[in-house]
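What you see is the complex with one protein chain gone and the rest in place.
Labels for the chains are A and B, by order of writing; each one numbers its residues from 1.
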Amino acid sequence: MRNSLPPNPQIDANGALTHLLSIDGLPREIVLNILDTASSFLEVSDRDVKKVPLLRGKSVFNLFFENSTRTRTTFEIAAKRLSADVINLDVARSSTSKGETLLDTIDNLVSMHADMFVVRHVSSGAPYLIADHLNRLGRSDIHVINAGDGRHAHPTQGLLDMFTIRHYKKDFSGLRIAIVGDILHSRVARSDIRALSALGATEIRLIGPKTLLPAEMDIAGTRVFNSLREGIRDCDVVIMLRLQSERMNGALLPSAREYFNCYGLTPEVLALASPDAIVMHPGPMNRGVEIDSEVADGPQAVILNQVTFGIAIRMAVMSLLAGN
Amino acid sequence: MRNSLPPNPQIDANGALTHLLSIDGLPREIVLNILDTASSFLEVSDRDVKKVPLLRGKSVFNLFFENSTRTRTTFEIAAKRLSADVINLDVARSSTSKGETLLDTIDNLVSMHADMFVVRHVSSGAPYLIADHLNRLGRSDIHVINAGDGRHAHPTQGLLDMFTIRHYKKDFSGLRIAIVGDILHSRVARSDIRALSALGATEIRLIGPKTLLPAEMDIAGTRVFNSLREGIRDCDVVIMLRLQSERMNGALLPSAREYFNCYGLTPEVLALASPDAIVMHPGPMNRGVEIDSEVADGPQAVILNQVTFGIAIRMAVMSLLAGN
Partner (left out) sequence: MRNSLPPNPQIDANGALTHLLSIDGLPREIVLNILDTASSFLEVSDRDVKKVPLLRGKSVFNLFFENSTRTRTTFEIAAKRLSADVINLDVARSSTSKGETLLDTIDNLVSMHADMFVVRHVSSGAPYLIADHLNRLGRSDIHVINAGDGRHAHPTQGLLDMFTIRHYKKDFSGLRIAIVGDILHSRVARSDIRALSALGATEIRLIGPKTLLPAEMDIAGTRVFNSLREGIRDCDVVIMLRLQSERMNGALLPSAREYFNCYGLTPEVLALASPDAIVMHPGPMNRGVEIDSEVADGPQAVILNQVTFGIAIRMAVMSLLAGN
């Protein structure tokens, strides 16, 4: 299977993971290896001393060109529990604003003996650019993790979603999965769709208003619904997306209240799904916009468990990249 | 004594400290235990290697919803000297500004296996809200420290003030203590008054202009003075409060110079107090506004010793909360 892939900057010549850029193009066995490794890390965060020495003496740089305290925190915790030295670069205020190019910044940090870059960027492809640059320098010992690039990908979110689904549903075959909301602008949706396809989910349904769905019908293997009540029927997994407030202010949507009436997940609507359906959300939630508090805090929600699993996934990815 | 208290979110069923929210309602023996524990930590900061492993592998979150570099730094140092992993959350710029509720943020961090929250907030009661939420979740293993909430409380400041007084005066009985300045807006004053009452100080005098004193005479066991020269007479301890510049600009006060003339602590005024009186200030000082440099740098000032004791107090509180 690996051989049939086009050249993939995140996989080295031996088929091992060198960067995590996107779930797209990630061989199924690597995805499964990450999930299995994360299982073994779940226990570390439950210990009295939540620390293992796997990245001791390594320098992990959080390069957040776009501010995201929550995502930065999850990577910082994961790296510190692996005993790495973590350096947070407030890149918005740094040399890049002094006119230095992105790759000059990277070259500098490489010269300081960086081991790993966790990159968040408004531009799709920025983490690829960095990984490609490192590959061309022959620096296979330095690793890039995409922590969200533009509308493109957010692979650790996709992986933690897969971890969550596997945790509760054991197997992907036979699963009907609904992704609800602003599919058009969501890197979470993109990452999830790719991962679900790779892992063999039976049916992926994309549910949302026409203005928030990809115009082209180019997402293979998915079914599109404009009605939540229709689309959610008999689903085993319901992934709610965050509605960015800028969408509400813009021309794409009438109002938060009207959105909630059509696409907000209430107990009544959830009752249309499979009785043991789980409800997921990448956070932060807009209660009363895309999700009703009764559902968010109800027995079918696994939203906070996703957060716990997310730390284990990030520890697993960092540990695997570092060669453990 | 403990049994006569109303239900107290900071004390568990066995009477042990689970959160530090306010000195109000803290049993005297717990206050004394914190002071005694701090004594034993004073020595750690004098070592060549200023580190003990008591919080190794614990995740301490500094949640500063209001910026205070100085206070944040003291908690960061204390936690690092206890070997904790410290994560500073710049909450003003994070998910809360994306519309997430305070308790959703807390739930997320709990799911990341937080062990301790150090909380600073403009709203009185925010740390209580968090502690109460954790108690209702049954998470007695996660602890909240109030690092200043609105005008309400700043208990580690109160405790370090008590530590300082005990250090220099040995006993609280028989002590006359003056608190001078903006009592009305000061959480330091509130915390001190409560602690001094609990520890049995003989007389607490509140000194300041009418506009900066609580309108109601509701602070039991205190005497109020509008004249510094009268109020300071024969006092053993003089606690000067910082005058916030916003008070000076507002209608509450005529000018900084006039304030200094009436309430600034000069050597001449200090001479009216007991000859071995100590002078305290929570910092940062406004030299020439509430205190004369000759006093601030003079032999009776113990202002910098308060800072040293403050690290020991914060280490003691964190260590006790963590069950050591």
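Please note the rule applied: a contact is a pair of C-beta atoms (placed from the backbone, for glycine too) under 8 Å apart; a residue touches a chain by one contact, two chains touch by 3 or more.
Source: prediction; values computed, not measured.
Considering A:T18, A:S59 or A:Q157, the position touching the chain not shown turns out to be A:S59 (whole complex). Only one residue from A:D104, A:D171, A:E230 or A:E258 touches the chain missing from this view: A:D104.
As for the chain not pictured, it touches chain B at residues 45-51, 67, 69-70, 73-74, 76-77, 80-81, 245, 283-287, 304-305, 307-308, 310-311.
In the full complex, chain A makes contact with the omitted chain through residues 56-59, 85, 87, 89-91, 93-95, 98-101, 104-105, 107-113.
As a working rule, only the chains that are shown with their structure count from here on.
If you average the Cα atoms of chain A and of chain B, the two centres end up 41 Å apart.
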